[in-house]
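Here it is, the structure in full.
The complex appears here minus one protein chain, its other protein chains still in place.
Here is chain A:
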Amino acid sequence: MQQREEKQLETSIDALITRVAHLKASLQSFIIKLETEYDRLTWPSVLDNFALLSGQLNTINKLLRNEKTPAFRNQVIIPLLLSQDRDEELAKLTEQRVPVFSHEIVPDYLRTKPDPEVEEQEKQLNTEAARMGTDVAQKQIQALNKLCTNLLEKLNNPREDRESENAAIRQNKPTFNPADTNALVAAVVFGKGLSNRRPQGSGGSVPPGQTVGGAGPMLSGGPTLQQVTMPGAPNQQVAMGPQVPNQPGQPGKMPSSIKTNIKSASMHPYPR
């Protein structure tokens, strides 16, 4: 009787091992495909791979639920020998994944239950859930549902907005104007259409702060002349202000006449 059970266990474990090996092989080939052929992989072939994997997982599940399969959970595995040394046989069996059967890795590999701390946490959560009254729980469920529907609405509405927007585009409403493109490019490259500066620069007045672009700084005399006159003008104003209040135009005239001097001077040496 016991012998028969043992034999049954062995055959079912063998069957399980072959199924898992199949699953592993198809996982491997899928990963290789993803890593090496990701650029020409088509979506249908990815879906095929997923379908294969899910079919294989299903067969494993069926195998485990089969009446003939003994309950594996009733079997106990006890580590008999732990060793710090490298075990070549084990390394070969696990494809170099587990080279040593030591105290460090055994708790992870032979674990059948969560960590004690995790178990403790789970227990706490369970008691908390049990303590809560059905009314409170119902209320919280309703609140969560409300939040979810709101969020869904918000996510769906912009889509409608966008679709109407796209529809507008599809109605051949122009979104750009080639003439404008040319005008903008010409403006950036040659300053076409921006050049209201040039006619002004030659005839109009140059603001004091804008000596940088004007023709004045070209010659060494220009800036120095201006530098002399600019501080001079306010001084005059201060000196003259109280004495001759009815002649405010005079201090303003002085620098302007000097400015025209600069201009005529600046025109002069430049062509040479």
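Note that a residue touches a chain if its C-beta (ideal position, glycine included) is under 8 Å from a C-beta of that chain, and two chains touch if they have at least 3 such contacts; residues count from 1.
Convention: contacts and distances are computed from a predicted model.
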Choices "CTLH domain-containing protein", "Anaphase-promoting complex subunit 11", "Mediator of RNA polymerase II transcription subunit 18" or "BRISC and BRCA1-A complex member 2" - which one is the UniProt name of the chain not shown: "Mediator of RNA polymerase II transcription subunit 18"
Given A:Ile32, A:Ala137 or A:Val188, the one touching the chain that is not displayed: A:Val188
Contacts of chain A with the absent chain, listed as residue ranges: 165, 169, 174-178, 180-198, 200-201, 206-207, 209-215, 217-218
